[in-house]
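The other protein chains are all here in position, but one chain of the complex has been omitted.
Naming follows writing order (A, B, C, D and E), and every chain is counted from residue 1.
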Amino acid sequence: MFSHNKRLQYSVRVSECNPALANLMLEQFGGPQGELAAAMRYFTQALAEEDPGRKDMLLDIATEELSHLEVIGSIVAMLNKGAKGELAEGVAAEAELFRSLQGAGNDSHVTQLLYGGGPALTNSGGQLWTAGYIDSIGEPTCDLRSNIAAEARAKIVYERLINVTTDPGVRDALGFLMTREVSHQKSFEKALYAIEPNFPPGKLPPMEPFDKVYVDTSQGPGNMRGPWNSDEHFEYVDGKDARAVDGGDGQASVELSTPQAQAVEAMARRTASDPERDRPTGADIGGEKKR
Amino acid sequence: MFSHNKRLQYSVRVSECNPALANLMLEQFGGPQGELAAAMRYFTQALAEEDPGRKDMLLDIATEELSHLEVIGSIVAMLNKGAKGELAEGVAAEAELFRSLQGAGNDSHVTQLLYGGGPALTNSGGQLWTAGYIDSIGEPTCDLRSNIAAEARAKIVYERLINVTTDPGVRDALGFLMTREVSHQKSFEKALYAIEPNFPPGKLPPMEPFDKVYVDTSQGPGNMRGPWNSDEHFEYVDGKDARAVDGGDGQASVELSTPQAQAVEAMARRTASDPERDRPTGADIGGEKKR
Amino acid sequence: MFSHNKRLQYSVRVSECNPALANLMLEQFGGPQGELAAAMRYFTQALAEEDPGRKDMLLDIATEELSHLEVIGSIVAMLNKGAKGELAEGVAAEAELFRSLQGAGNDSHVTQLLYGGGPALTNSGGQLWTAGYIDSIGEPTCDLRSNIAAEARAKIVYERLINVTTDPGVRDALGFLMTREVSHQKSFEKALYAIEPNFPPGKLPPMEPFDKVYVDTSQGPGNMRGPWNSDEHFEYVDGKDARAVDGGDGQASVELSTPQAQAVEAMARRTASDPERDRPTGADIGGEKKR
Amino acid sequence: MFSHNKRLQYSVRVSECNPALANLMLEQFGGPQGELAAAMRYFTQALAEEDPGRKDMLLDIATEELSHLEVIGSIVAMLNKGAKGELAEGVAAEAELFRSLQGAGNDSHVTQLLYGGGPALTNSGGQLWTAGYIDSIGEPTCDLRSNIAAEARAKIVYERLINVTTDPGVRDALGFLMTREVSHQKSFEKALYAIEPNFPPGKLPPMEPFDKVYVDTSQGPGNMRGPWNSDEHFEYVDGKDARAVDGGDGQASVELSTPQAQAVEAMARRTASDPERDRPTGADIGGEKKR
Amino acid sequence: MFSHNKRLQYSVRVSECNPALANLMLEQFGGPQGELAAAMRYFTQALAEEDPGRKDMLLDIATEELSHLEVIGSIVAMLNKGAKGELAEGVAAEAELFRSLQGAGNDSHVTQLLYGGGPALTNSGGQLWTAGYIDSIGEPTCDLRSNIAAEARAKIVYERLINVTTDPGVRDALGFLMTREVSHQKSFEKALYAIEPNFPPGKLPPMEPFDKVYVDTSQGPGNMRGPWNSDEHFEYVDGKDARAVDGGDGQASVELSTPQAQAVEAMARRTASDPERDRPTGADIGGEKKR
Partner (left out) sequence: MFSHNKRLQYSVRVSECNPALANLMLEQFGGPQGELAAAMRYFTQALAEEDPGRKDMLLDIATEELSHLEVIGSIVAMLNKGAKGELAEGVAAEAELFRSLQGAGNDSHVTQLLYGGGPALTNSGGQLWTAGYIDSIGEPTCDLRSNIAAEARAKIVYERLINVTTDPGVRDALGFLMTREVSHQKSFEKALYAIEPNFPPGKLPPMEPFDKVYVDTSQGPGNMRGPWNSDEHFEYVDGKDARAVDGGDGQASVELSTPQAQAVEAMARRTASDPERDRPTGADIGGEKKR
């Protein structure tokens, strides 16, 4: 069970109201690489986890991500606070409020008009957060790799936000949040390698020799070789040789029962295209000019 | 530019119509771990990639994933073919068609009624494919990790599908597709380590010492230690000590201009809650029994 | 900031594996009336709240909803645990695993195949959780009413789940969760009435007399009167009298600049329909029978 | 402005409660080819339409589609009515209610548990209705073609529903609704051809000779010729000849300013992959077996 | 069934083309608090409603909301009309059209380019309308509360739009629409209290004493008391005392059959993390600097 303390994990000191910057920050609140996605990713994994060590780690990090959600959400709220008051109270002339809404940019109009200046679970473009952002599948050798990648991505989005932020208090808090992603990535890496073996994931063995084949399907100028397709590790196959790799005819077929075959045949006949039937079409008629 | 050959990369031989099984296969057609997501993930990365080696590799693998999309889609089409004909032509009595739709299960009713038995870009529950499944962010040390994780996940979903499939032709094709994920994962791993250094991702250094801190935020029965939070690699911090780690007061604050401060104050006054004002509420009135 | 204890707020004792029941429980995990929606609803409101009493209450209840998310998620995990193991390890023949997946129903095939038996942020039909479920707009006299309604809805979905559950441990935990919604609704009601006045919400006065008009737009058999449209409270107006209520012509018009007017005129001319031009159409051609 | 009469456009007489059939009907209530999509498609087009004839027609048909939404929604409500009462009142033992929920199938569990048996704006798989289903773009020669296609699709989904329905009252009403789609398609066809010319849509002429080229990009077994790619209408081009059709090098390039070029160069250097650098990877380490 | 009159319920007189303002108006057309959501909310409730008084009221208000959708949509169409013509006809130089598209702001570029200046079922940020906005669950004591809250929210979004609009004709129509929300809220309130009792919603009684408990889960600076958690109405409980409230161990458990237990055990063994196994990881390798 959770408990909460009204102190933030990291103090947030914003030097002035800036709704456009607030809106950019939403990427890490309600965006795909943001803190809600992180918290829910680890929390849902933890609930079904049998391994006591991983379960504890996932809960530790999920809980911390909730505290980060609070920090970034508080930054958004502070950056919007002045504009929120002005719009709610209608203290200025309409033309002035329109100009300031209009001029702020970065989709902050959505945040002001629809969400009243509060942190919303959208990204900086107003796209609603969706659980489609969470890719957990309940197999730890996959989920830990997904977590490693997720932390790496979140680190970079924080880096980009820092690169466009001048407010020192906001930069400071962003720097902290960015750093914790690095730390979490390290923990997930250690946890992955504490499973032995962890590659290939799962139980079923690959079907030889296709696990060592590299197909050169993209040809023309710029074809390259490297360790990712080198002869040392892979059998390098020409993708232009359009033959089915199983040695078969490359067709798709199914055995149908007699009534099924008859129904399919009837459908095919009813909707058959006649290659000889070249009729004037809607486009032909429609293309005629007005006289 | 792309070209196509009507031969499949792997021949598909289905032994009988089975719409319920067809529907499960949709996970790898229009589901989050499926082949469209894979192809689009690598293809969009390739378009903005500057490094010639990675660009070539991403295009090679993206193109092959499109061929896999064709294989799994052909499996779906074959498994549905008989049922599709029967529904389209209405060859049986309504009660019989209802029963067979009803009995098939696994949401195959959506595939039959709405998509006419064709492979649809949904998962096995009818959830529409969304670009939210793709997590590319345009930084190769992140995107390659995302790709590694994605291949691992796809391998497992194929493994689960194989575990519930008896049709030998379908099993065979699924085994091939599963295997290719293993091979692609290897390539992405090699490509990641061909970048030096690749950790931490990006350019900005972490803020010390927070990159080495592990916060024990989840306590109580089941607390564990391991390499992911060991003293050797981390400073292990008690998460119950609710103090802001920056040494500040853990508050969020913002400097407002005078008009902003006045507007915020007016708004606060207008919407203030009076802790002394304990009024009968809608629930109080609504809870009264009929006399 | 948050902390966590691995003890649940309410113990969960499940008497046997039941993936179909597990799937129904997802309504309160990742469904629109579920605990994530509740927690995020109150948490995001709290972050932008200026009133100290409401802020504290919102954080208290948001935090408890996270603990409820953990309880309902643990129920899902326990109900799926056996089936998860069997699918992951492929311990039975494929036909048997297919039958048990197929027979379970209630979309549990998605949970098993895609999410590996773990609690996923979807509803019982596999629909991904979306922030569109959260209707907070940053005005407390609205948000508290939204919260009251949300608690009422959640109470009922728990009631329906209890009505279809025989497992005594699950019923017990559901009863607790259902009850807490009642308690939270009471708190939100009290908080709403601690704001004076709280109706109509906001600052702008309504435009008289339209705030007291009731338009009888739906006529015919079954027209009814009651306090919601009584003469005591409303002016009852006949909706069939199709006149603009402002006394105007009921038209929409805009003043255009000359270049705009010319462009609109050109567009209208280019795409004008000629009511005299009755041409054979695609449907006419297409309707001709094969000879 | 709209008015309403509580009589349906077509009487609905359902012979018994059938939640599984109810759920299939949702395809035409909240599904992509359903009546809400139709009504909103035409209504939004009408609002921005300048041509008086099309505007009137669009409003006529939009309004009728709302009446159809009411008919199909009433069918759903009637088919669910008994089951709704039983679940709401909990009149039977939990095991019995679970079995009847479970056994009904076709995702009717979502309709019962979440929506209380009422018609919900989802398709038969529980997928939430989205405005992404509406493809209006504000150019009548396109929108009328979209409407023609939409009516054709709706006709077929009704046909499929009729094919699986035995209840005579439901079949009767579905037959009426199906028929109206045919009639609407005819009107949209006539309206399209009342614009002269209507092909190609819009104002900009195509770039010759590419409007007459057909590229044979898919080769191998099954290559076919017909009026859609005949020499009479098209220049038939071999898609395997991988040359840029503009006669250029088929490359993408951009002129960068000096600072931009330097930044891109720095980024490329930082993230360069070294084709010679073949390091052991995570997969290599992870693949090592436990000793 | 519905009928329509081409007169608007309220005349719309727009004084000049303003695509940026048009886009803000979309919040009440295709946004979550807008008129389509309102109309569909009440209409779908009406279809399954048994009570004749509520059914009539829901149809009256749903129908009026459709007329409001028409008014707000007409405002959008008028505000966009000039810009639509200019883009469609390409009457100005490309650079000028780009600048005007670019400069307008508020996401009006989406409305112009994609929707051709017509009112689209999106909010002001381009987010597609989704049925996830509608929270009806088929229990009137909940749905009426949801409706009350929805009307309150819509009132406020209209208020914010008025606060940023200078065009007198648009302000006038917005004022009318805002006012009708107040009137509808009153009707829904009266209808809720015409049900006796209406609290708690539903049939199952709460589980005592948890309906009177308030858990103080958020502690630290700013803890407050008020009627929402006062001793008069609630038992105030300390949320830091991390014990399961049922007196149990706060664990989640399930009884597994023997084969299930064996499968789970096998899975646990296969994916066990070894807390002693501290291996170099991908991050360790990846962090090594180029030599």
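Convention: contacts are C-beta pairs under 8 Å (C-beta built on N, C-alpha and C of every residue); 3 or more make two chains touch, one makes a residue touch a chain.
Note that the coordinates shown come from a computational prediction; the quantities given were computed from them, not determined experimentally.
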item: Partner chains on view for the chain not depicted; value: A, B, C, D, E
item: Contacting the left-out chain in the complete assembly, out of D:A194, D:A272 or D:I285; value: D:A194
item: Residue, one of C:G85, C:G138, C:G202 or C:G282, that touches the chain absent here; value: C:G282
item: Contacts of chain B with the absent chain, listed as residue ranges; value: 1-9, 30, 36, 40, 43-45, 47-48, 56, 59-60, 62-64, 66-67, 69-70, 73-74, 76-77, 80-81, 84, 88-90, 114-122, 128-132, 134, 136-139, 203-204, 279-282, 285
item: Hidden partner interface residues of chain A, rising order; value: 20-21, 23-24, 27, 31-33, 105-107, 123-127, 130, 156-157, 159-166, 171, 217-223, 239-240, 242, 250, 264, 267-268, 270-275, 277-284
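Note that only the chains that are shown with their structure count from here on.
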item: Chain B and chain A - chains in contact with each; value: C, D, E
item: Same-residue or different-residue interface between chain A and chain D, half as cut-off; value: same
item: Residues of chain E whose C-beta touches two or more other chains; value: 5-9, 32-33, 56, 59-60, 62-64, 67, 74, 77, 81, 84, 88-89, 130, 132, 137, 139, 141, 156-157, 159, 162, 193, 199-200, 203-204, 217-224, 226-227, 230, 233, 239, 242, 250-251, 264, 267, 270, 273, 275, 277-283, 285
